[in-house]
Every structure is written in C-alpha cells, then in structure tokens.
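The complex appears here minus one protein chain, its other protein chains still in place.
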Amino acid sequence: MLSSLPEAVAILLSLEGLLVLVVGTILGIILGAMPGIGSTVAVAIVLPFTLTMSQAPAIILLLAVYAGSVYGGSIAAILINTPGTPQSAATCLDGYPMAQRGEAGLALGWATVASVIGGLVSAVVLIFAAPQLAAFALEFGPIETFALILLGMTCIVSVSTGSVVKGLMAGMIGIFLSTVGGDPILGEMRFTFGNWQLFAGFNLLAVVIGVFALSEVFMRASTKQSTVSELVSFNGIVLPSLSMWKGRFKNLAKSVAIGNVIGVLPGTGAATAAFVSYAEGRRSSPNGDGFGKGEPDGIVASEAANNAVTGGALVPTMALGIPGDAITAVMLATLTLHGITPGPKLVEDNPVLIATIFSGFFVINLLLLPLGMLLSRVAAPILRVREAFMMTAIVILCAVGIYFVRGNVFDLLVMGGAGFIGFLLRRQGFPMAPLVIGMVLGPTLELTLRQGLILTDGNFLAFFTGHPIALVLGITAVAALLLPVVRSLQKRGTA
Amino acid sequence: MQRFVSERILVQVGLLIVAVALFASTFGQSFSSSDLAQSPMFFPRIILVLWIGLGVISLIQSFKSDEKTRQIASWPRIGIVLVAALIYTNLIGSEGFFIPSVGFAVISLLAFGIRNPILVLLFAVLVPGSLVLLFNHTLGMPLPTSRFSYFF
C-alpha cells in the first residue's frame, strides 16, 4: 500500500481532489458548528452527491464532512454549551466554563490543536498498523466488550460535577431510557405501552439535543438577561503557546492512545472514547482537580480522543470489512455501490484507493487547523447578535437537525420533552453528561452482558475467570470506582 | 414546612414516583423466556432498583441541605418560551415546518425582549424561509410541509 502513495497523492492534488477536500471540510465544520445539527445530518446532506462521483473523491468527501463536523461540534459545545453530537458533550464540561471566563478563543485553540493531533496520529497509526490493530479488535468478544463498557460507566463519577449521587442517578435515567423499545436478545417490546413510535426506543440524538441545547435555551430564559448584548466574547481562535503545553503532553498522548484503541473496537464509538479519556485525564493529570471548572486538560482529553477515534474506526472497516461506526458503515455501502467488495482483501485488491483514503484522511486533519481558524474569524460576528436571536435560532435549528436524523416528527416531541425535563433536573443540580453516558453505553452494556451470559450458560463469574482482558478491565473499573472513596476517607482521616 | 414543598423536593419525589411506577409495571407483563437472566426485564429492573436507591439517598441529602434552587428571574419569560417551544415541536408534524417556525420565532423574540416589529418579522420569516428554500427546494430533502402546499 505504501508504494501506492505517490499515485494517491496525485489523486488528492488533482482539481477534483483538492475541491472535495476543502469544500467537504468547510461544509462539515459549518454544519457541525450549528447547534442541533451534527455529523448524521451533515453526512445525509452530502450522501446524494457522493453517488454521482467516482470512488476515491466520494469517500474523501464523506470523510472530510465527517471529520469537519466532529470538529465543528466542539465549537458549538464551547461557545454556547450546545453540543451537536454526544461525543462533544465531554468538551462542554471544561470548554464552556472557559468561554464564560472570557477565554473562548483559547478554549477553542486547545480543542483545535488537540483535535488535529488526535486525528493526525490516528491517521499515521491507520497507515502503518491497521492489520495488527484489526487482529487486536478480534480479541474483543462480547465479554471483553462488557468489561470495557463497565469501565466506561465509571466515568459517570468523574463527570458528575456537583453531586456524585445525582450524577449516578442521571446515569441510571440514561441507561433506563436506552432500554425502552425492542429487547436486544428476544425482540420483545419493553416500556412502550402500546405506542409503536416507541418500538424504536428514544432516539439518542433527540435526547442529547434536548437535555443540552434546548434546556440551555430554557436556562437562559429563566435567568437574568445579560445587559451586554454579546453572548460570549470571541474574536477567533487563539492557539495555546508552546509554554502553555508544559506538563500537558502526557495527558495528550494518553488521550490519543485511548481514542485510537477504543475506535478500533466496533460498537463503542467516539462518545465512549471522549468520556473514558476525560475520566482518565481527571484521574492522572496534575491539573485533575480543576476538571469541570474550565481546565484545558479536560478539553484536550476529550477532543484528542474523539478525533483519534475516526482513524481507529477505519481500521476494522478497511482491514476486516466490518464498519466501526455509523459513518464507516455509510462508507462501506458507498464502496459497494462502486463495485468494490469490502472485506479482508480490500487493501490488497485496491491499494491506490486505500492509500488515497488514508492519506486523504491525514490531509483533512491538517486542513482542520487553518480552516478552523479562518471560519472562526468569519463566524465571530454571528456570536455578537443578541441573545434573543441566537436562542430562537437554536430552537429552530435543533428542530431541523433532529427531524433529519430519522425523518420522524415523533423525535421532535422527544426532544421537547427531554428539553423540559433536562431544564427541571439541571435547576436541581443534576449533571446531564452522565445521562448521555448512560444512554450511549446502556444498550451495549445490556447486550454484551446478556450475550456473555448466553456464552457462559449464565455463569457471571466465568466472565472474568476465562477472559484475562476482561479481568484486567474489570479490576480497573472497580479500582476507578473505589479510589475516589478511599482517597476522600484518607483525607478525612488526616484532617 | 417550606423545605418540604420546595421545587427541589417536588422534582426529586417526582423522579422517585416515576421510577417506582416503572418498576411496578415490569411485573404486569408476561414474557416468553423462563430464564431469569434472559428475561427482557432482567436488566431494566437492576437499573430501576439502582435509580430508586439513589433517589432515596438524594432526597435525604436534599432534606438536610439548605441549598437553594436558582431563582427564576422572570416567570412570564420562561413560561412563554417553554410553552411555545413545546407547542412548536408538537405542531411541526401536522402543520409543517415553516408556519410553526415563524410563529415560534415571533413569540420567542418578543419574550426575550426584542421590541422592534420589523426586526422580529424579518428574522421570523427569513430564518425558517431560508431553511425551507435550502432543504426543500435545493437539496431535495424536504422538511415537513403544511397542509396548504407542498412548497412550504
């Protein structure tokens, strides 16, 4: 494949290649930055265009729009506290407090650099180690995945700003919401109360947009209006200087690694990576105590990880023909349409195409930096409109975004209801990030738990005795839960 | 007395009632699997029990603490915005995207204190209008249309 790189670069540098790269990335950033509109809608918008293009540009366009929209999502998350996707929910936790302090530009700078580095490293890993990582993914059966998700669930404690009890409760509400609809093993309906709209359960995005974006509008309507017309002072991205990175490299490296590894495992995804990385950052970073109050390390942990997932998710897609997430599934389908059969022989049979995709992915991540800075400068005046216009536009855009997720007006009701309930809960100090974690991880937790019980004939202990990876992950999860308790007891003891 | 009927307590009691009601509902249905761990209700029941337990702890904590819920600055404003948004999300299905959006925008802008009628109308028509133009007539992925015409 490496020998095909010159040909691949020639394709990328052709007029069509460059056009697709730049236009796709810009479009993705803009769509992602709109509150309520995330990657799903962005991809749906460009999909019809890709059908008329040749294979390599079609895939590059999808990748550019996807990577751009994930990055763009962090802009909305930091500036107005309205993540467009679950994976930028963790970015809000520190990004928005920084923006409130008047450091919006710098917060975005951290997010941009972390995103770009996460993406670039994952592109390099993808180019050089895809087969090895794919073999690693095969080690992760249902039981190992269960242990990993369990570890992911412990993040709820780390992202519970304020009360841990309330955070855990919000997490349980999130998991419960994810159980509504069809049972994953038997297909029987649960908690639908005869309503066929609920057969498909509550849509994750409708709930996320409701409890974050819509409830944010309600929160602002309920508090005293700022006399200053500006929402947040922002004049464009300010890149952190090299000296500011001092002591943060370890956190960055760890976050990129977490994103890569989790991205490789099918069925986990960017939101899981962002939260796990955030929790790990909080535990191990020297600045861990400041997490949740506007600590750059929190932004770095979440953004580096969720961007590194993109490259990771391409590994099983390209090496095994198994899509790593929803977006890689679209890419595989697009390949099929062009007469290419995804599968283990994909790389062997289409070296130029794969080299183009991989190097295109690298270039897209490079483009995020200049395009992000340019667009943020252009967009800065938009943020100077009065709060009234911004809040009204957010509600309307959320409606558009959620409608296009499944083409179902029922999801709009879910979004409205989630917004109202999110508003009530947020007023009482319930953090919303745990609810999102619960809803993201809940389905996989239940599915893999019950799959594991089928495989072990109902013996839960056998999850850990026969599966060393699961054992290590399980012990880590228990330790992650108990350590904060032990530490606080120690503190009390010495005080 | 005050601390027993505060918004804080009401919300928490509400959450607890919902959880208990859902838990009770898991016993009403019959499912085909006799195996306990493979019952569709196995997992939800664990979660609901945890929810109820945490809810009780949280309620007790609330009784003990004197923390106050943040004051609502303007009841009319939050009331209007909240009700308008809920009605808006309900109406899109039957009345299409454009008309409810214009209505919501007018109400929301007025509630947030914009008093210039030209500005309100301009925004209320142009923002939804340009979205309809973009999605329905340029990209070919239409938003819901009204009962009057498939153009908006």
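Order of writing sets the labels: A and B. Residues in every chain begin at 1.
Basically, contacts are C-beta pairs under 8 Å (C-beta built on N, C-alpha and C of every residue); 3 or more make two chains touch, one makes a residue touch a chain.
As a working rule, contacts and distances are computed from a predicted model.
Engineer: I notice the complex is incomplete. Of the names "Chemotaxis protein CheY", "Dipeptide transport system permease protein", "Tripartite tricarboxylate transporter family receptor" or "Sigma-70 family RNA polymerase sigma factor", which is the UniProt protein name for the chain that's not shown?
Structural biologist: From the choices "Chemotaxis protein CheY", "Dipeptide transport system permease protein", "Tripartite tricarboxylate transporter family receptor" or "Sigma-70 family RNA polymerase sigma factor", the unshown chain carries the UniProt name "Tripartite tricarboxylate transporter family receptor".
Engineer: Looking at A:182, A:290, A:351 or A:484, which makes contact with the chain not pictured?
Structural biologist: Of all options in A:182, A:290, A:351 or A:484, contact with the hidden chain holds for A:182.
Engineer: Using the touch definition up top, pick the residue from A:22, A:44 or A:472 that touches the left-out chain.
Structural biologist: A:44
Engineer: Looking at A:131, A:288 or A:343, which residue reaches the missing chain?
Structural biologist: Considering the complete complex, A:343 is the one touching the chain left out.
Engineer: Since one chain isn't shown, list which residues of subunit B touch it in the complete complex.
Structural biologist: Residues touching the hidden chain, for subunit B, are 32, 140-142, 147-150.
Engineer: Please give every residue of subunit A in contact with the chain that is not shown.
Structural biologist: 40, 43-44, 47-48, 51, 137-139, 141-142, 181-187, 189, 194, 196-197, 199-201, 203, 266-267, 316, 320-323, 326, 329-330, 333-334, 336-339, 341-344, 406-408, 443, 447, 451, 454-455, 457
Note that only the chains that are shown with their structure count from here on.
Engineer: Indicate the whole-number Å distance between the mean C-alpha point of subunit A and the mean C-alpha point of subunit B.
Structural biologist: Centre-to-centre distance between subunit A and subunit B: 23 Å.
Engineer: Could you please specify the touching residues of subunit A with respect to subunit B in the complex?
Structural biologist: Touch list, subunit A to subunit B: 44-45, 48, 163, 165-166, 168-169, 172-173, 175-176, 179, 183, 185-186, 188, 190-191, 214, 217-218, 221-225, 386-389, 391-393, 395-396, 399-400, 403-404, 409-410, 412-413, 415-417, 419-420, 423-425, 427-429, 442, 446, 449-450, 453-454, 458.
Engineer: Show me the residue ranges of subunit B that touch subunit A in the complex, using the header's touch definition.
Structural biologist: Where subunit B meets subunit A, its residues are 7-8, 11-12, 15, 22, 25, 31-33, 35, 37-38, 40-44, 47-48, 50-51, 54-55, 57-58, 61, 67, 69-70, 72-74, 77-78, 81-82, 85-86, 88-90, 92-93, 97, 101, 104-105, 108-109, 111-114, 123, 127-128, 131, 135, 139-141, 143-144.
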